[in-house]
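First the structure, then my questions, so here it is.
Here the complex is missing a single protein chain, while all its other protein chains stay put.
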């Protein structure tokens, strides 16, 4: 099932102040990362060694919340405010970096952490690619 | 970019009490519907005839919030509680029905409403398909 | 600091189809319960016996998400749809019941679970009080 992100962007009735391809890529990466982090937090919670994964769970929860909110803000173009998008993208890239690092530290033991780390890396890159286009 | 939903499900370390294919389909449909509704609310807000779309915007906002929350709840398997999943899926299918009907009423005038109506219909069906498997 | 819920309700420019006192009480209880559940999940995560609290953490996360979404839906009056409000309130009362029960089971060991259980009970009651007024 292809994402509706790009078709919805194409049917927005006014102009959009951002590169549509990079914007759609960022929104899709953000939603995917939010989903991976929500699932990884729960998978960690069911590991026998949960006591060693509490920082991972917490960072997953933060990253899921921040990515979901950033996807929403980037999906709105009416009354666009570059300052909000830019500062939020910076916060989101920071959260993805932290969560990717934390998950990567457990990737050899837990496949869900490995997949989640990849989603965080991809999302951080998509955020930075979009940030580079916002003056 | 394929969704991480299914790979994350496959690496969950304990058993899952639901049909994994239907569960993954529902989570993906919920995330896609949430994204479409967020974008449709904003697209409606930028239409010249926004005054005729206020109910559509409101229902889009409700549907986006409810779908996003339902996707999160369904992505957690630790300490599974069938009653929460079932009642939330029922509420979500109801919201998707209402939002799909409302968007469909504007589909001939606004392509974003047409795409969003389709996403709502698909999501309602995915919720009902999953509900049918929860005793 | 008094909540802005009631003042905002009083300045809504059109009619509202629900009892304003019960509505404001429900919204405040929902926001308070969401906050308590978010904090309780994190407090549980930092307990030495976290392995015994994984179901409590999961139910807290569900309850926080569902209460936050229900507060949002109830804070919208434009294009009101009783069916969405009713089914969502039912799902929310169910989640508050489950989370209150789970937290109550740990209340003698963890003060944060005791406070959270109280917030869940108060929220469940506020949801049911409001539900009783929706035909």
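All chains are identified by letter, namely A, B and C, in their written order; residue positions are counted from 1 within each chain.
Criterion: a residue touches a chain if its C-beta (ideal position, glycine included) is under 8 Å from a C-beta of that chain, and two chains touch if they have at least 3 such contacts.
A quick note: this is a predicted structure, and the numbers were derived from the prediction, not measured.
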{"item": "Left-out chain, listing which of the shown chains it touches", "value": "A, B, C"}
{"item": "Residue in contact with the excluded chain [from A:5, A:38 or A:54]", "value": "A:54"}
{"item": "Residue among A:95, A:113 or A:126 that touches the chain left out of view", "value": "A:95"}
{"item": "Contact set of chain C toward the excluded chain (per top definition)", "value": "1, 3-5, 7-9, 11-14, 27-29, 31-32, 35-36, 38-40, 42-43, 45-47, 64, 68, 71-72, 75-78, 110-112, 115-116, 119, 122"}
{"item": "Absent-chain interface as seen on chain A, which is shown", "value": "54-59, 61-62, 65-66, 68-69, 72-73, 76, 78-79, 81, 83-84, 87-88, 90-91, 94-95, 98, 102"}
{"item": "Where the unshown chain meets chain B, residue by residue", "value": "41-42, 45-46, 48, 50-51, 54, 57-58, 61"}
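Assume only the chains that are shown with their structure count from here on.
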{"item": "Equivalent interface positions on chain B and chain C, same or different at half", "value": "same"}
{"item": "Chain B and chain C, separation of their C-alpha mean positions in angstrom", "value": "21"}
{"item": "Cα-centroid distance, chain A relative to chain C, in whole angstrom", "value": "27"}
{"item": "Per-residue overlap in chain A, given as positions that touch at least 2 other chains", "value": "42, 45-46"}
